[in-house]
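Accompanying notes for the structure given below.
In this view, the complex is presented without one of its protein chains, the others remaining in place.
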Amino acid sequence: MSSAGTSNKPAPGHVSASGQLQQRRGLGDLIAKKPELVTLGLLIAICIAVAIANPAFLQPSTLIDIGRASVVTGLFALGVFVILAAGGIDVSFTAIAALTMYSITLLAINHAPNMPIYVVFLIAVAGGIALGVLNGFLVYTLRVPSLIVTIGTQYLFRGGLLAFVGTTWIMELPGQMGTFGRISLLEFETANGATVSLPVYFLILPAAAILTWWIMRRTLMGRAIFSLGGSPDVTARLGYNVKIVHLFVFGYAGALAGLAGIVHVTANRLANPFDLVGTEIAVIAAVVLGGARITGGTGSVIGTMLGVLLVVVVDNVLVMVGIPSTWQRVFVGAFILLAAAFFVTRQRKFKPAK
Amino acid sequence: MTQNTQKNRCFLELRNIHKRFGGVHALRGVDLSLEAGEVYHLLGENGCGKSTVIKIMAGAHPPSEGQIVLDGEVFNELTPIQSLDFGIETVYQDLSLIPNLSVMENVALGEQLVEGHGRLLRRIDGARMQQTATKALSQVDLDVTPELMSTIVSELPLATRQLVAIARAIACEARLVIMDEPTTSLTRREVENLIDVVSRLRSQNVAVLFVTHKLEECYRIGGHAIVFRDGQCVAQGPIESYSRADLAELMTGRQISEKRYREGSPSEDTLMSLSNFSMPGRFNDVGFDLRKGEVLGITGLSDSGRNELALAIAGIRPAASGTISINDKNIRIATASDSIDAGIAYVPEDRLSEGLFLSKSIYQNEVALILRKLAGFMGILDMKKGKEIAREISADMRLNTADIELPVSSLSGGNQQRVLIGRWLSINPEILVLHGPTVGVDVGSKDAIYQTIQKMAEDGMGLIIVSDDLPELLQNCDRILVMNAGEVVSDLNGASASEDDIYQAMLGSVQEGAA
Amino acid sequence: QDTKSITTVVKISGIPWFDRMETGVTKFAEQNPEMDIRQVGPATADSAQQLQIVNDLVATGVDALAVVPMDPDILEGILGRAMDRGTIVVTHEADNQTNTHADIEAFDNSDYGAALNERLAQCMGEKGKWTTFVGSLGSRTHMQWVGAGEENAKKYPGMELVDPNNESFDDANGTYEKAKEILRKHPDIKGFQTSAGNDVLGVGRAIEEAGLAGKVCLVGTGLPNPSTAYLESGAITAIGFWDPQKAGMAMNAVAKLMLEGKEVTDGMDLGVEGYESVTVTPGAGKGLLIVGNGMVLVDKETYKDYLF
Partner (left out) sequence: MRFFDGHLTVLIGLIITLMTAGAIVSDGNYLSLFNLQSMAGQVPEIGLLAIGVLLAMCVGNGGIELSGIALANLSGVVAATIAVSFFSASQDPEIFSLIFIVVALATGFLGGLLNGLLIAYLKITAILCTLGTQMLFIGLAVAISDGRSVRVGAPGPLYEIGNGLLFEIPISFLLFIGVACIIGFVLRYTPFGMWLMLNGSNPKAAEYAGFPKNKVIISTYTVSGILSSLAGIIIAARTINVKWDYGTSYLLVAILIAVMAGVKPEGGYGRVICVVLSAITLQMMSSMLNFMGLSNFIRDFAWGALLLGFLAIGRFRLLDLINLQKHAISASVRSPHAQK
């Protein structure tokens, strides 16, 4: 209807919009749009370098070990990614994980030693959601940056756990929790007779990643989360219920943290309330290395997973490459800086001017 | 509930609406009623409460007092989703687009959100979104390509963004479309198109509430005028029944005449000379002279390169090649401070994001450029002198507050603009580049700003006004350079040229190309 | 002011080791109801936090401090000031502490490290690749133990030390990852000697999961209770330790003696198991170095005698 009247008139608007778009295609544009390509590149580069330094790196068990080691960090990272996308930041998720995993193990030991494993997971997720929602509620009602709120809740959760719940380690996990960590998905023997196995709990990570991807890409909630990260005021004005989005985002991250906590316990075969807290900054770094901006509104699930892999791989090859313990931290620090610098310069070169 | 009984009956009513922000009483008892299929022009000077009343209708702010009546149902406040559900679509003054989402999502997601009454855990219907966006975008005359649809909004030029915001408002089946200053960064062509859109909406029995400071647009569109002054509605009636002078007087409570402000003439001395100024893809081989006491206008379509030229002179996005000399001395401009050191002041277009330190005091904003000069013994700031200067500037700029410790965020748009211009005058520049100096500024403040411009020219300053407000250029400039496709295509005399001349020059090559 | 007070400050509160120590402190308190005896410790493993606690305790005017320093050197300053104020200072696991009236060690650290290694060598058949873990490179005792172990291994030309001194940060999970990596890098590795309390758990898990229990040897410091499962499966060959309960009691006993103005002499019986005949020598500073006989080395067969 409109086009009939206007299409044959010269329309400068057209020229500016599409002309500009054509200029910025090609590799640079691709990287600007898909920063996770940088992460992938880095990952491949590192693997090649390590393989050259020590060909022993190239064995199937490496892959399995790295996959296994990524689960807890990966679950945390997915939660962090969702929160970063919404323009927030969270440092309390490790405390949530510690609190839920320990309380639930205690609960199971004392009251329901034969609780089926799926109930354990359900309770962990529910507990994580409850604590996460508390975070979200505080961030929303106090209207302060979530970094601050979650520093507060981290102290609160961890202090509460150790002061009021307990500090003793639980070595003998109750019933199914103990066995779950040992069920393996696939198993094979290496030349020297060692068994390599991929535990079943590994599957939780890809499942959570796919769910997160679906929520972020295919539901209105996902769009609302990105909107909130892009412009909170506008999001509210456009009719998105910002409170619900806050509660959802932190609740979801809490759920993942609860899940990660239980995985950590079952994999480790002990519940140590001192565990996990202290690793949060490294997780955030992984997500940022996966292409999410700390300022919010960007990032992708695939990038996040690549970022996690990058961090886990670097952590798991230091001995392989033969870097002496004394120098390992220098190496990791320099790596983070180099990766970040590389990342930023690649991104910046192609960032649109406006 | 047939169409007929609905038609021409008032469907939205505001009753005795008050709104207070802390100590600011922004609305003081507003009564309004809107009818379907009518166009309303909400007029008033900066800070009189236009945006606020709109935000109340849209559910973005709750009123402090009063009621909103929708189809006879009385509400004490609305949520955005209620408002959208009822069919009120808004183009906000700040556009309110989500910068990191694609054009398509910005335009068409609202529909699905409203349909689910705000429920968020729903799957997105991609095909439908595509369809809705395509329709709406073509209505505002944008070329709907897959690239455009998937472009992230923050990568678009301002003008396209504005069109996208309008497209979003008309994407849904609306009953009332509100547009808060939708034309500020549109070129005339795009404005023409918007006027088409408005009449089409009207013919579909949709009410339109239009806010603008450009009175000629209101007359062109026609309809009802609603005049606000100081948080109250002071007049209502068919717009044709008011003359420009009437409206100006109603808005300001004073009489303001339409006149050419430029009276003086420039001296013979060349102040600044630009030659072979180029930035590939943006502007090409631009050269001109600016004389002492001259007011030079630069205009062009949104993609003509005029903005980049201004930014290059200001050192923000320096030119790739070319020379610039001031008082016959060649200078190099690679950064903003080079340009400031050379005596060039640049008042940016987007005062909120590029100009002001909103949370900081008027004083700090005013002295931001002269901190080095204020530093005395051991680099310690002479606060007393600084405050004196800030007070002087405030007085010169006729700021309507004496308390320079107030945060700039507490000022209204026009006053903020004066703070910004005042800041640049603090360095006593030889050359002042004003980019869209009166964008979103009301008649009263405009008058004050124009008078300041002329006074500065008389004092021997060279001024460059980059603007697409043609009357503004004609009222103020000695010469007007028109740019097209990165080149200066025309150099017109401000006293004798007409709007039409400029317009022809702006479109020149595009029309040739199309012919 | 007749009730004298002794406060025991541990490295971190809440972990099994120091919980066990607390049982000793409590026991000592029960035996000495006329005294005010408590145990405290920081919430995180950070010497700065421990320093703060000691600072505040000195300010409260406590009569005696029994400290297990996170980092002996960091506490030198405040312990010195405490002694100047007349506070009795007793330390444990800090044979290099200068500002202390007495440092109490359960055993000689080199003997302990050598004993662990000897047990490892036995298991490995005196040959093959082996590696070491320490809590952190800065942990003096851990470095002494692995140092003594290395020294001991020189007796066996067939033993080859590879990638030594891996840092575990006393985190079982991190140790597990590191151990896996080492198993990948050196498929033919035969032995691990570990130092921090949780290291055996991490390495043990890695060995067990790889199905190498019994094929790869693991000897290190650990507590019997947590290690039960791995000792049973053979993933842990043997653990060495001293009983923190007894150490806690010994510290308090020495503090009490000193508060009463009595002397601690060579061959003295502190009235605590493993400290029945202590060797007393001059310490690193002006104080004494009191060494007991509290070393315990247990394996699958013997651990049940020490369940805690």
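What to note about this one:
First chain written, first letter: the chains are A, B and C, and each begins at residue 1.
Here is the rule we use: a residue touches a chain if its C-beta (ideal position, glycine included) is under 8 Å from a C-beta of that chain, and two chains touch if they have at least 3 such contacts.
Please read these numbers as outputs of a predicted model, since none were measured by experiment.
The undisplayed chain touches these shown chains across the complete complex, A, B, C. Note that of B:Val74, B:Met383 or B:Ala495, the residue touching the chain absent from this view is B:Met383. Checked against the full complex, the candidates C:Thr44, C:Ser233 or C:Asn293 give a single residue touching the omitted chain, namely C:Thr44. Screening A:Ala126, A:Leu147 or A:Val200 for touch with the missing chain picks out A:Leu147. Touching the omitted chain from subunit A are residues 91, 138, 141-145, 147-149, 151-164, 167, 281-282, 284-285, 288-289, 293-295, 325-337, 340-341, 344-345, 348.
For subunit B, the residues in touch with the chain missing from this view are 22-26, 45-48, 230-231, 252-254, 314-316, 335-340, 346, 348, 353-361, 364, 367-369, 371-372, 374-375, 379-381, 383, 398, 400-401, 403, 405-406, 410-412, 414-415, 423, 444-445, 448.
Summarising the interface, subunit C meets the missing chain with residues 13-14, 38, 40-49, 51-53, 55-61, 71, 73-78, 80-81, 85, 136-138, 140, 143.
Note that in this section only the chains that are shown with their structure count from here on.
Centroids of subunit B and subunit C (each the mean of its C-alpha atoms) stand 72 Å apart. In terms of their C-alpha centroids, the spacing between subunit A and subunit C amounts to 37 Å. Residue positions of subunit C with contacts to 2 or more other chains are absent. Shown for subunit B are the residues that touch two or more other chains, of which there are none.
Those residues of subunit A lying in contact with subunit C across their complex are 54, 56, 59, 61-62, 65, 69, 159, 162, 167-169, 171-172, 189-197, 264, 267-270, 272-275, 315-317, 319-320, 322, 324-326, 328. Residues 12-16, 19, 43, 137, 163, 165-167, 171-173, 176-178, 180-185, 187-188, 201, 205, 209-212, 215, 225-226, 228-229 of subunit C are the ones touching subunit A in the complex. By the touch criterion stated above, subunit A contacts subunit B in their complex at residues 1-3, 5-6, 10-23, 218-221, 223-224, 226-227, 229-231, 233-241, 244-245, 248, 297-298, 352-354.
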